[in-house]
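Dropping a structure here in structure tokens format, bear with me for questions.
For this view, one protein chain was removed and the others were kept in their places.
Up next is chain A:
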């Protein structure tokens, strides 16, 4: 996904930094970060908060949680344009979530407001809520 050159919108394609509480930082495309509404607003140049200027989004979680969050956001950004929900390998993704971080992941998902908006709405937060 990151390899796709998007010359039309450089702002979608530039890199932003996502940091965890325990000192990890992750470089991702802006597009990936923007899959989270909270992070999108955070980086919004119109709002122009400090994060938008430094292009750094702090996520107050452990590194392992942030890593899974970003994995999910990449997953979401990648499949955002897929039209058929059957084509989205949601279950595959779910299998990759270790049970011990599920609770924290649920919280961060709620906070980041990053549910899949696709028809394939096997949305993570609500899924876990139901569980």
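The rule is short, and it goes like this: contacts are C-beta pairs under 8 Å (C-beta built on N, C-alpha and C of every residue); 3 or more make two chains touch, one makes a residue touch a chain; residues count from 1.
Assume contacts and distances are computed from a predicted model.
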UniProt protein name of the chain not shown, from "Cullin-domain-containing protein", "Coatomer subunit zeta", "Tubulin epsilon and delta complex 1" or "Mediator of RNA polymerase II transcription subunit 20": "Cullin-domain-containing protein"
Absent-chain interface as seen on chain A, which is shown: 21-22, 37-38, 41-42, 44, 46-53, 57-58, 60-62, 104, 107-108, 111, 113
